[in-house]
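Following: one structure in structure tokens, then a few remarks.
Here the complex is missing one protein chain, while the rest keep their positions.
Labels run A, B and C following the written order; every chain starts at residue 1.
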Amino acid sequence: MAALLRIEHLEVRYGDLIGVADVSLEVPRGAVVALLGSNGAGKTTTLNAIAGIVSVSKGAVSFDGAGIGGLPAHAIVRKGLALSPEGWRLFTQQSVENNLLLGATPLADRTRIPRLLERVYSVFPRLAERRHQRAGTMSGGERQMLAVGRALMSEPQLLMLDEPSLGLAPAIVDTMYDSFAALHREGQTILLAEQSVDLALEAADYAYVLQVGRTVLEGPARQMADNPDVQRIYLGME
Amino acid sequence: MSMTLVQVVVSGLLLGAIYALFSSGLTLIWGMMNVVNFAHGDFVMLGMYTAVVVWTALGGGPWASVPIAAIAIASLGIASYFLLVRHIMRGPMLAQILGTFGLALFLRYSAFNVFGANFRTLPDTLVGHSFVLGGIRFEGARVLAGAVGLIVTLALHFMLTRTAIGSRMLAVSEDATAAQLMGIRPQRMQALAWGLAGAATGIAGALIATFFYTSPTVGETLAIVAFVTVSFGGFGSVLGALVAGLIIGVVESVSAFEIGPVYKDVVVYVLFVLVLWFRPQGLMGKT
Amino acid sequence: MTGRRILHLLLIAVVLVYPLIAADSPVYGRLGALVLLGAISASAWNIVGGYAGQVSIGHAVFFGIGAYASVTSFVHLDLPPIAGAPIGMLLSVLVAAAIGVPTLRLSGHYFSMATIAVGELVRVLSSTSDFLGGAQGLGGPAMPRTMFDLSFVSATPYYYIFLAVLVALLGLTHWIERSRMGFYLRAIKDSERAARSLGVSSGRYKLYAFMLSAAFTSLAGSLYLCMFGFIDPESGFGILISVKMVVMAALGGAGQLFGPLVGALILVPLEELSNSYLGGQGAGLTFVVYGAIIVIIARFLPSGLLSLLERRKVVRRAD
Partner (left out) sequence: MVKVSRRTAAAGAALLAFGLAGSAFAQSTVKIGAVYPLSGNAASAGNYEKMAIELAAEVVNNGNAELARMLPFISPTGGLPGLKGAKVQVVVADNQGAPAAGANQTLRLITQEKVAAVIGAYQSGITETTSAIAEKYGIPFVNPESVAANLTERGFKWFFRVTPVAADFAKAYSAFLREQKAAGKKVDSIAIIHENTEYGNSVAKVIAEVFKTDGLNVTQNISYSANSTDVQPQVLQLKEKNPDVAIFISYTSDAILYTKTMKEQNWKPQILIADDAGFNDPKYIKEMGSQVEGLISRTSFAAGKPGSVAAIFDALYKKKTNGDGLEDVSGRGLQGMLVLLDAINRAGSTDPAKIQAALKATDLKQEQMVAGYKGVKFDAKGQNILASSIVTQMRGGQYAPVWPKANATADLVLPYKGW
């Protein structure tokens, strides 16, 4: 499989602070790749840098063979990368359906929108029930669904999900991951940042582990699940 | 209610629709970007002068002056956005006051320099005639301005709440970064907001010029009314500005008639502070 | 380091002897006094507007109260105008409490707009009050009767009186800056919600700042009255008076000790000189220039002129 996304030695600085020191990874087309690491390891910064909402200070980001480092976020999403960001960042004053339609902004072919809406509603039937409700009035799980659904509306080649299980009830997390599996089966490429190792490794094909802003371990998800180093690094256990 | 009082209320409603008309541009950018444009009154003033010039020097009537003023002030709004507002938005709220107040003085006295200190009025034309309907007198120019006020504010409201472009503008106003993730260019939307606000303001100026006087300092008077109308109605709520405008218009008219014109502002300001006391976000503002 | 100390002393010396330097020109002598007067009112505004981040655009209320307290002390009680200053300050503190309780709950622009409304309300009411001379305004002593009337031909006495008040005000501000209250105000300015969650009674500290600010703004009004000898609703309570305080502080750097002084040092001479050299033509050029300069400063230094120094400091540290 050819790499859809390739990152080499990514560094992100916030003034004097270093957000990410040295991250390299690859996401092959059609794969689900997990980005593991504890809180503060640099997962969110990495995704935000790929999506263009924080700027890259060093390193290369290429997508589908072309460099996208340094492009503004609105240009990157038009290339086919969509991010469901940390904290969802929904447009709380607008309806569920408006949020989804906003997600479809990058589409050149507007006639595809009804079909895409149907697809999202079939993946997340709850959203269909609430389509006219204001996004700000929904529960945490529903907001997460909406954030993912909104990202899907641009028909991305690469869907990036930032901590989709964070703060959600276990039952909802299960449904969420079921839908990711379904998307995977449809051939959707996914880059998944997740704190919960078990969940991520179950869903992913391949995984990277981040520690203090660096990729320190990588391997096929099945092998990583058995790797004692993962547990050690990840949980800070000796 | 005596017939005169009915007349007073009707006059107040018309006045209120006109207040809403020249406040809608202010509330749009206020809500979109959390920027208070202290030069708003001077945008109205320039709209009025555009109308005066088109009407008198170039011989156009309202049908020419209104669209031309809309385009002129829309361009001014977009230019102000790119040259000034875009940069001061990153600074503290005070930078907005500083920048737009400086812009206000600059525009006011540039107009002074070009047009002189004198008051100008438009000649009475078709729209200047009044008519009687059910015992109530209506003045053509005010009815036109009031009607357009209603249409423009409702159209802006409709555009923001019912169209894709409006939805994108609201998205930018709520979370510009998230909007970028949707492929929206925040600066374009913000420039568009300034353009639309400018167009509405230009239309307002051109229509007000048909029954009001035009002078370089006229914007000062109108700006305070607009500020009160907008915060009364709630930032960003075009519909709120409309409702607030109508309330203020009627309250002003009735209190000027019943208590005395000097106290009409007192009544309005007291009402305004009371509204903020009970509803700190204004009548229709979002919390 | 010693070079800096020498420079410090030199500058203090210049400030102290400025009236002697400008002795040949009453206009420049007066300009010095006007800068200090502007700096007093803008520094007073700075306490609530800069440090607490509550952008009041209605401070003319307190300026006007001070000026009217002074002039009415003369007109109705036959006292020297300055005798009205403490009355004005006390009254301003009370009015600040009355205005502050309802309006300080409002956030951001709503607070600003509410203060504009209150300012306009007071202006309209003052013009209907016979006690305050109505729309015609009131004049102070036409000719000085005693020294206490503070009515001088030369600007020098004004200069030193204003300087003393400004030094006291800046000293007080500096002390607040370093006190617990200063810490609370900064916390409130950064994030009111966070401040409240830390247990800071934000309403109370904002109100204290508002009242203190009002007292000194009122004193500035009293001093203005002594110098100019006349007040009417527009020059006491007009919105332009409020806006000028905001603009001066913002131009120099709001929330910084010397910000308002720097703002006054730029704006007051700019205003006077552009009026002197351009105003006579009657073509409005004064304000075209004045407005353009404000726009340019806001465009390139949105945090005020003092941010220029900060930036240089950062660069130096990086070296």
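Assume contacts are C-beta pairs under 8 Å (C-beta built on N, C-alpha and C of every residue); 3 or more make two chains touch, one makes a residue touch a chain.
Keep in mind that what you see is a predicted model, and the values were worked out from it rather than measured.
Shown chains touched by the missing chain in the whole complex: B, C. Within the set B:L242, B:A256 or B:L276, the residue that contacts the chain not displayed is B:A256. Interface note for the absent chain: among B:W30, B:W194, B:F211 or B:F227, the touching residue is B:F211. Considering the full assembly, B:T121 is the residue among B:N34, B:T121, B:T161 or B:Q187 that touches the omitted chain. Touching the chain that is not shown, out of B:M169, B:I203 or B:V225: B:V225 (per the contact rule at the top).
Within the entire complex, the positions of chain B that touch the omitted partner chain are 4, 7-8, 11-12, 15, 19, 109, 112, 116-121, 123-124, 130, 137, 139, 142, 211-213, 215-218, 220-222, 225, 252-254, 256-257, 260-262, 264-265.
Contact residues of chain C toward the unshown chain are 4, 7-8, 11, 14-15, 18, 22, 25-28, 30-31, 34, 124, 127-128, 134-137, 139, 142-143, 153, 224, 228-232, 234-235, 258, 261-262, 265-266, 269, 272-273, 275-277, 279-282, 284, 286-287, 306, 309.
Here, only the chains that are shown with their structure count from here on.
A linear topology is adopted by the chain contact network, the touching chains following one after another without closure.
Farthest from chain C, judged by the mean position of CA atoms in each chain, is A.
With centres computed from Cα atoms alone, the innermost chain of the structure is B. Centres computed as Cα averages put chain B at a distance of 31 Å from chain C.
Computed from the mean C-alpha positions, the centre of chain A lies at a distance of 53 Å from the centre of chain C.
Averaged C-alpha coordinates put the centre of chain A at 44 Å from the centre of chain B. Not a single residue position of chain B touches two or more of the other chains. Residue ranges on chain A touching chain B, taken from their complex, read 51-53, 72-74, 77-78, 82-83, 85, 89-94, 98, 101-103, 105-106, 150, 154. Note for the complex: chain B touches chain C at residues 30, 34, 36, 83-84, 87-88, 90-95, 97-99, 101-110, 112-113, 117, 216, 224, 227-228, 230-231, 235, 262-263, 265-266, 269-270, 272-273, 276-277, 280-282.
Per the touch definition, chain B reaches chain A in the complex via residues 164, 167-168, 170-171, 174-175, 177-185, 286.
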